[in-house]
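Note that this complex is displayed minus one protein chain, with the remaining chains in position.
Labels run A and B following the written order; every chain starts at residue 1.
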Amino acid sequence: MSVKRHYDREFVRTFFTSPTAVEGEDDSAKMVESAAQLRGMQAPDVWVPDNEDATAPSMRDEGVENIVRVVSEYGADFPGEIHPRVVWHRESPSTRYQGFQQMLEITDPDNGAVDDIDGFVIPEVGDIDDWKKADEFFTIIENEHGLEEGSLSMSVIVESGEAELALGDIREEMGKPSNNLERLFLLVDGEVDYTKDMRAMTPTGELPPWPELRHNTSRGASAAGLIAVDGPYDDIRDVEGYRDRMTENRAKGMTGIWSLTPGQVVEANKGPLPPKTGSWLLEVGGDEVELEADDGRQVYDGDDVGLEESGDGYVLRVGGDERELDEDELREELLNMTAYVPSMDDIVDSMEEFEAAKESGKGAIAMTRATTLVIDGVEVDISNDRMWDEATYQAAQTPITLFQDVYEHRPDQHEELAEMYGEDVVERATNVGN
Amino acid sequence: MSVKRHYDREFVRTFFTSPTAVEGEDDSAKMVESAAQLRGMQAPDVWVPDNEDATAPSMRDEGVENIVRVVSEYGADFPGEIHPRVVWHRESPSTRYQGFQQMLEITDPDNGAVDDIDGFVIPEVGDIDDWKKADEFFTIIENEHGLEEGSLSMSVIVESGEAELALGDIREEMGKPSNNLERLFLLVDGEVDYTKDMRAMTPTGELPPWPELRHNTSRGASAAGLIAVDGPYDDIRDVEGYRDRMTENRAKGMTGIWSLTPGQVVEANKGPLPPKTGSWLLEVGGDEVELEADDGRQVYDGDDVGLEESGDGYVLRVGGDERELDEDELREELLNMTAYVPSMDDIVDSMEEFEAAKESGKGAIAMTRATTLVIDGVEVDISNDRMWDEATYQAAQTPITLFQDVYEHRPDQHEELAEMYGEDVVERATNVGN
Partner (left out) sequence: MSVKRHYDREFVRTFFTSPTAVEGEDDSAKMVESAAQLRGMQAPDVWVPDNEDATAPSMRDEGVENIVRVVSEYGADFPGEIHPRVVWHRESPSTRYQGFQQMLEITDPDNGAVDDIDGFVIPEVGDIDDWKKADEFFTIIENEHGLEEGSLSMSVIVESGEAELALGDIREEMGKPSNNLERLFLLVDGEVDYTKDMRAMTPTGELPPWPELRHNTSRGASAAGLIAVDGPYDDIRDVEGYRDRMTENRAKGMTGIWSLTPGQVVEANKGPLPPKTGSWLLEVGGDEVELEADDGRQVYDGDDVGLEESGDGYVLRVGGDERELDEDELREELLNMTAYVPSMDDIVDSMEEFEAAKESGKGAIAMTRATTLVIDGVEVDISNDRMWDEATYQAAQTPITLFQDVYEHRPDQHEELAEMYGEDVVERATNVGN
């Protein structure tokens, strides 16, 4: 039971933009041509030939031609969906009219690309009435070109306060007979323009984190059965920062992210997939340190936590704070300080175990997670029970559902998935929960 | 002057759920029977016999019978309110119809429980139109059973994006003649299902903190005169974590929290009450350390802050950073680094002092807080004036209003309150501000 989605993919990990026409090159379509030939982890779930900000205004007519030509040639074999971005602005009727013309041309059946165009990305939308203006153009285009009404998806870039407010209206407006907003697909944050529109400033000029915008986008997507995607991460070399951002986004229910390079696409395609091997974390002064697995034991080798035996008890030091604890207290304390990151295999195991329990009539079971911690050479066995009921099961299922969605729609990634996890885990993960 | 509330309690600290029927026990009603007999700090403000997630689907008919029987027997003497949770789902008409039938049966006057049923908890609601469907069933039930229209309270669990959006509509919808939404009472967050609905993921599987959801729930409650309650805290052994969560919630205006055990009920009943004794905090590198009171002086004995006299001044070390300060600068600096947590007695004192000042025609007075800090053996007297005006007074009054609400409605807790604070403080606290 969930909000009904009007499109194929349940999840979109990657939203990769390419300039449609680059000036001063022998072949202005170079970037779109190479993007169209990406495969496997380098190929995005959604590819966006970008005829707006990434392409100079003077090159956008040529951009339309390039989209038509490249999608006609390579579109049928492209493993992801194709959603060109056209121009649009909530405050400029002439820009909106240009966007309409670009879409009309790209989808002209005589041009041969339309069969491989899944939809369009509309930037700079305003309040919901502005979204409806774009939707109306889609409807007219579908009618003119003999396409099925509602067959072209519409994705929007949320980059103004008005558009953020509209996120609260989508669910209510979508069902109305006077529009075809059921064509909505991705809600994408555009933090650069949003920052400008909000007139926000930071000392270094870096973008504010905008946690509320991302929450509201994710909530709007959830309420209307759409998919939330975060905006571009400018610092292309900062892979660690990109990963942290994605982890933060996933905790908000925002599974997808913009990618500016094939390298970012690889990171963002892999980001939401559970790890091959599980790991233990120790929380030290607000940070979480990954422990080193050594023969089934988890070794901490930093200086911030210390442990020694003392008479019949222990002395545990955390930062500058020392406490004497008996064995039970120590276990309790260390349990509170540790956490386990389950592997794909672990998640599948737990789900299978819960399914078997449910089959035999139990509504809730305890899942045990145990290990041996080693701090300053002192070994302590810890063990944690977590109650699983139907709700826990379903919440844990999200990464598996995502994996299955990827597996179904991206055969070009099967080989890499098998290399990452092994054939056996991949097979169990594709079958569990169905 | 405040939004009018349509129920007795102004505050609800505790929302305690019990499975209505447990399989494989001699007496399937065991859990509800023992919960119904809780008293004092172990008894919740709102008790929720849970005929939804806590009870296996196959046991829910028996759960209805158990609720009827146990509430008939123990309900009249139960010190809190009783609000069973029935089944409901925004996307399943059959589940909604089952919920209706459960409520109809529990409130049947022939069954003898209805006089002690204060209302029902409706889980898994969707947008505001879905809330109205539940409200309509309440109205029909009241009519069928000859109860006063609007006499049964309705509380909802917010565990979907749609329901979160509906929090912005309550105030506007409540007054309409075609519904009885004035029966609304508690807005309860359900973070497990919300996380699932938002398709959020964290590496360790722990729940995201969802600060925006809690804010929106609290704001929705404030705007419509309702009460906001946070969802379950799964790690039952982690008392410190549960307390921290409640402190965070109170700073958002969310006074109540779900409790899964009588032990959590005790913590959550006491959590919002001011402490017996005041204490001083020293801010050290982002953390706040409680100083040790010693004969009117406040002693810091950690290593992160150091102080020594030097010629005619002082050297203050904070972390790795040393600064030479004269006496005034030192006082200023230490004032900025310290904070005082007032006791119940302190709050009553301040309120009485302000009331006297107001009586004598003053609109604002300075409240002084002074002590002697001891760091590395060096003593420094600090003193802080804070201006109190009507607004400060009223904001400070919230914990006292809460205390008075508890004192009025929970005579079974009087003895424990007297033990906690002493008779004298209890008496003054019950009288101040009225």
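Rule of thumb we're sticking to: a contact is a pair of C-beta atoms (placed from the backbone, for glycine too) under 8 Å apart; a residue touches a chain by one contact, two chains touch by 3 or more.
Just so you know, these numbers come straight off a predicted model, no measurement behind them.
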Given B:8, B:27, B:235 or B:332, the one touching the chain that is not displayed: B:332
Selected residue (touches chain absent from view) among B:72, B:92, B:204 or B:222: B:222
From B:40, B:79, B:112 or B:253, residue that would touch the chain that is not displayed: B:253
Given A:104, A:165 or A:420, the one touching the chain that is not displayed: A:165
Candidates A:146, A:205 or A:377 - the one touching the absent chain: A:205
Chain A, residues in touch with the chain not shown (by the definition above): 23, 53, 55-58, 89, 91-92, 127, 160-162, 164-165, 168, 192-193, 195-206, 208-209, 211-213, 234, 237-238, 240-241, 286, 302-304
Chain B residues touching the omitted chain (full complex): 1-3, 11, 168, 171-172, 211-212, 215-216, 218-223, 247, 250-253, 255, 272, 281, 286, 320-321, 332, 335-336, 339-342, 361, 363, 386-387, 389-392, 394-399, 401
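The rule we apply is simple: only the chains that are shown with their structure count from here on.
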Cα superposition of chain A on its sequence copy chain B - rotation in ° rounded to nearest 5: 120
Interchain centroid distance [CA atoms averaged], chain A/chain B, Å: 34
